[in-house]
Every structure is written in structure tokens, then in C-alpha cells.
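Of the protein chains in this complex, one is absent; all others appear in place.
And now, chain A:
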Amino acid sequence: MRRTALSALLSHWRRHPLQLASLLMGLALATALWSGVQAINAEARASYDRAAQVLGQDQLESLAAADGQRLPQEVFVALRRAGWLVSPLVEGRWSHAGRSVQVYGIDPFTAPAGALPPPVSESGEITDFITSPGLAFGAPETVAELDGAEGLPRLAAAEGIAPGMLIMDIGIAQALMRAEGQVSRLLLAPDQPLGRTPLEQVAPGLERRAPQETADVAELTGSFHLNLTAFGFLSFAVGLFIVHSAIGLAFEQRRPMFRTLRALGLPLRTLVGLLAVEVMLLALVAGLIGIGLGYVIAAALLPDVAATLRGLYGATLSGSLSLRPEWWLGGLAIALVGAGVAAAQSLWRLWRLPLLAPAQPRAWAMASARGFAGLAALAAGLAVVAVIAGVYGRGIVGGFVLLGALLLSAALALPGALALALAGAERLARRALPQWFWADTRQQLPGLSLALMALMLALSANIGVGTMVASFRITFTKWLDQRLPSELYVTARTEEEATRLRAWLEPQVDALLPIWRVEGPVLGQTAEIYGVADHRTYSDNWPMLLADPDVWARLARAEGAIVNEQLWRREGLSLGDPVPLPGGAVRPLVGVYSDYGNPRGQVIIGVADLVAQFPDLDRRRHAIRTDPAAVADLRTALVQDFGLPADNMIDQQAVKDISLKVFERTFAVTAALNVLTMGVAGFAMFTSLLTLSSMRLPQLAPVWALGLTRAALARLELIRAMLLAALTMMLAVPVGLILAWVLLAVVNVAAFGWRLPMHVFPADWLWLAVLALAAGGLAAAWPAWRLARIEPATLVKVFADER
């Protein structure tokens, strides 16, 4: 009996292959977008974890200078000789000619047990490792990328090392980083010997730091990944609309079959069980397809994501995607959960169906005005949630709650709003045909509402994200012009060369501005501290958000500090508040400037002030102000007369190009997800129209019988779909603008620490409207074409059929 029943149930799909396809496609697409985003996030997390695990840093405490600067290596020796089992580590970034890599210098002799990366401890080449030119281990892709780079030790590819990093001996790394005699940190072995001299007696000024459970970069990039997740979730939600409608339809169409099966003696429990199994099977198939698609999506997006993370945060991701079990199991689970959610309502209805309920399919999901009222109430509730989240919500989670509530509320309110608009139009119509058209459109609304909601979500997401990206682009470009006024940027190879370079350049250029900086803890987090010269360049151009009137003079007198917007917002500072610098000095806050694209806090003080506090800082970088027309000649002279390699200078335009490229790539992923979401919404509309079209014959046949041709009917169908799309678009514009505002003023501030002015682009909306109309038209084209070609006999049969 059970087998017969199951085969009867499944026969439905054989007779409705398109329905089956739309169900599978919808679920597969939803799973694909969700799991694609998850795959990218998982890959990133794995990369961060591997980076954090270098030398067991995720488990070992360490000692570092309180001001965050490097320590003399004598401190290491003194601590060892006082009984402290510490192992030195020198860290830094090596970059040359556009290639850049994180360098870790380690001491294999003192590294705590288990902290040495296996490639190092298993290598038999210790002599090569510690003596010039040295031996550096890196991930195969890192080694391949650096192939042929000058000045690096011999490279050896080793699995298990995070990409974008090289591990070499401390002596070799010190030379490479020009940090001879210096160490960045000291790792503390977990077990220490008896009778150590107290730390403060041996090395005063050292701080004991807890293990780095997560790499800095994991925290920095957290908001970026949350962004991706939110997008994945949005796509998943849109996909579920499709699944819900397809499953609901299949249940309604099989009502006669259910009745027959029940009448034949199949227990209700068994019937519901069989249907649940059916849904599960479908979900599994769709989930597998979705995971495959998700992998393709993730693999296609990963290079852009990796480039973004590297450009924006300096985080390096593995360029290749690995198939992690937790990922594909998660994908299957979400497909099952999604199908379960989509089918729950239908199964519940079936459970409560009277045994001999009319077997006639109600025109499916013909919700009444009462249904719309329920949706509207729900929408109002969510709107309240959105307002509360907007007013009281904090941080990025608050931002996303606001976004989610806003979008859902708008989507749920859509059918009611459309019904009102259509009712209004119907009242205005005087002739019979338009009256019928409006009434019939309104009557179709319940069946189409889910698809229209999906379209609405996609459109408003598109408007919102598009507005944010375009606003950001305008602001960012303008800001770059302010921030990069100097014509040429040069970096000497050594301090000695830098001194000569300054003497050589001084008489030839308008101004030579130092770009000197140190890194250190400021208000609890690592920040960059720059020193600026007292020069018009800054007072004329620097993008200040707020400032004391004599801000630059105060910096020059070492009487103040300015911080970037990120730090200012994070700490809730006001002008005049003390800014404690690494090493103990404190300067009052005299200004705040915008600093887009920088994930970290930044402080600027006078250059003399900086040098006085950090006499050992790197003084090799400078910006040059000169006549823009003279830049080309100056470059040539620097290479030919002074002997500076061309790689060591970069002009303003090149810096801008690089920055803009990073910017474009940052949003390439967002744009791609946006397009995919639109695609899913279009598909939802198509499947809904398709299913409706086969059920609407009883409504169309009388109109046809009254004299309207099939072609005219088809034309009306097409117009109706486009009209609904247009109405949806009109409602999506305000929602999208609110969304953009939330992204710019709430999510960006929480995620990146900066707030952007909003610009609107009505021309873009026009394009989007065209796109929406096209989507509606395309979705209706096939059902309309079928209607135009339908056998008149089929229409006639409507009157003959005994239903």
C-alpha cells in the first residue's frame, strides 16, 4: 500500500516536469548562493586560523614592548640568561616591485616544543636555514607568486603554511626587514623553570600578552564576512519563495489524489509521512545540485574576494577552494531546512483536511482580503522592529536587524499595497474590458504575491546597494584627490640613502614631506602613528571632518594629535580629549579626518614630535611636492643621476589607480551577488506565472467566449505582468533608498568605522525599471505564448468539464 501510494504521489511530478524543475531549481539556487558564500567565508576563516597558528601563537603567551615597537635582541638574551624560556620572533612585511609578503623570522633553537612549523622542524637543511642567503618556507602558491623576486632567501614550498607568508630564520629575517639586532616579540614557553628572576627586574617595560586566539585580521575582516553572509541569506530567502510556491502548488493540485488515497484506506499519518519523505528526497537532490553550483559560484568569486581582503585588510587568502565536509554537509542541511520550512504550511493544512473535503483545487493560494490584512499587520510589526533597531540598535548586528526587518516588512506590505492600487484603478475604469482586466489582475495577486515579493526584495537590494556603492565611489574619488596631493612618492633603500636623497632633492623640489610612521597600541588596539611636516599641503588639502582652527600649527608645536574617523567613532572621542600614544606621551585631540579604506585606527602628530618619541623609526619614505609637469624629468633624474631604482618611486596617479582598483574589486562581489539575486527573483516570477497560467483557464474561458481573441488575451497577460513589475519597482525605490541610508549611515559605520554622504542616482533607477519590466515581460512571455497557441477545444472543455 505504502509503495503504491508513494508511486501515485510521485506520478504527479512525472506529469508536471516543469513544476518539478522549478522546485528543484529554486531550492538549488537558494542553496547555491548560501553555500557559495559560506564556502568563501570558510576558506577565509581557515586562512586566518592558519596565520594565527604560526609558531603556536594561538596558544602561547608572549612578551612585547608596551609601546608596540621592536625590542633590542639583548632583551631576549638577558631574559634567557635570567631563566625565562622565551623565543624571539621578528615580523614584518617585505614588499618590492608590487609583490608583498608577510615575513616571520623565528629561532628554531629556542622555539617552544610543537611551535615550530613541521616544514622547518623536519627540514634537514638547518645550516642553509640559518646562514646566508637563508631558506624561507612558504605555501606553494606564495612561493610561485614570488618566483624570481630579488633579495629574498631561497624559497621552499611547504604545505600547511598560510598563504602570503614566509617563515625563515630570525637572522635572515632581520637582515631582510632591516631590523638587525631587533625582535618584534618574545614567545613564552608554557612551562618555565624554577627560580627565575622577576620579569620587571630583567626587562622593565615589557608587557605579557595573552595568546592571539584569532589573528588581528580575523577581527578586522569580520564585518566584511558578515556582509557576505547577509547577502547569502538574502538570496536564500528569495530562493525559498520559489520553493514555497512550487510545493504549495503541488499539494493543492494533488488534493483529489489525497482524497482518493485516504478513501482507499491510507492512514493520514502515513500519507503525511510519505509526503515528508518526498520533500526530503527532493531537498537532497536539490541540495546536491545547489552545493555543486555553490562551489562554482564560490570558485568564481574567490579571486575577487581574496583581492579585496588583501587590498583592504592585508589579509591573504588561499586562492584555491577546498571542499570541506562541514561546508557541504551544511549546504545539505540548509536545503533540508529550507524545504522543510517551505513545506510545513502545506503539510499542516493536509493534516487538518477533512477526509472527504472537496477534491477541487481551489485556485491555489487564493488568499482573501483578510490574508492581505494579516500580512499588512505582520509588515507593520516588522516596521516597528526596524524602527526600534534603528534607534536603539548598536553595531553591525543592530544594522543587519534593521535591514532584515525593513526588507521583510516592505515585502510583506507589498501585496496589500498592490491590491489597494489595483482596486483604485478598477474604480477609475469605466469600460468593461479594463474593469475586467483590473479585477482579474487583483484576483491573480495572491498567486503572484510571493514572486512579486521576491522581485521587490531584489529590486530594493539593488537600489540600496547600488546607491551605496556609487555614493562611496564619488566620496572616495574626491577624498583621494585631497589625500594624495603630492606629485611623487619615493622610498630610499636604506636610512643612509634616505639622508643623501633628502639632501639631493631639497634644492630641486617645492617641498619634501616625510611619510614616517610607527605602529603601536593606541587606546587598546594597534594603530598607525604618522608624523606630518608643517606645510601648506596639509592645511590646504587634508580631508578634515572637524578640527580646531589652528590644528596644523598645534601639531607642529607638538601640542596635539589628530585621529582618523574610525578611531574617533570607535572611542567616542571629542576635541580636547587626551590621546595616549604608545610609549606614554599624551596629546589632546585637535582634529578628526576621514580615512576611507583603512581598517585601522590612525593618529597624526607633528613629525618632530614623532621623531622625538620614536628616534629609531624608519625614515626612508617621502612625498614630493613639485610642478606636475616636472615629475617625469624628476623621475628620470632620480634614476639616472641619483641611482634610485624606478621601483622605489610611485606617482600620484599610480597610487590613485591602485586605490580605485582595490575599491572596484571590493564591490565586484557585491555586484555579482546582486545580479544573481535579481536572477533568482525573475525566475520566481516566471514559475509563478507558469503555474498560474495552467490554473486560470476557467477564468479566461468565459472572456474568450465573450469574443476576446486568444492573441488579445495573451497580450493582456504580458501587459499585466509588466504592469505588476512596474508597480513593484515603484514601491522598491523608496525601500531601496532607505536601505542605502541604513547601509551608509549604520552598517558602514559599524563595519568600517566611517560614515558616507548619500548621493542619489535617478538615472540608475530608470535602468533598473527597464530591467524589472524586462524581467516581468520575459517571465510572462512563455505562458502568454502558450495561451496564444492554446487549442480552442481546451477552452471549450472548461465549460464541459465536470469538476
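Everything below uses one rule, namely that a contact is a pair of C-beta atoms (placed from the backbone, for glycine too) under 8 Å apart; a residue touches a chain by one contact, two chains touch by 3 or more; residues count from 1.
Everything below uses one rule, namely that contacts and distances are computed from a predicted model.
Looking at the choices "Aldehyde dehydrogenase family protein", "Thiosulfate reductase PhsA", "Putative secreted hydrolase" or "Monosaccharide ABC transporter substrate-binding protein, CUT2 family", the name in the UniProt record of the chain not drawn here is "Putative secreted hydrolase". Shown as candidates are A:Q192, A:T260, A:S574 or A:T709; the residue that touches the absent chain is A:Q192.
One of A:Q73, A:S184 or A:N564 touches the chain omitted from the figure, and that residue is A:Q73.
Only one residue in the set A:R2, A:R81, A:R99 or A:R208 touches the chain that does not appear here, and it is A:R81. The missing chain, though absent from the display, is touched by one residue of A:F109, A:W785 or A:F799; that residue is A:F109. Note on the undisplayed chain: of the listed residues A:A8, A:A46, A:A66 or A:I130, the one touching it is A:I130. Of the options A:D67, A:D169 or A:D651, the residue whose C-beta touches the omitted chain is A:D169. Listed for chain A, the residues touching the missing chain in the whole complex are 73-74, 76-77, 80-83, 85, 107-110, 121, 124, 126-127, 130-132, 169-172, 174, 191-196.
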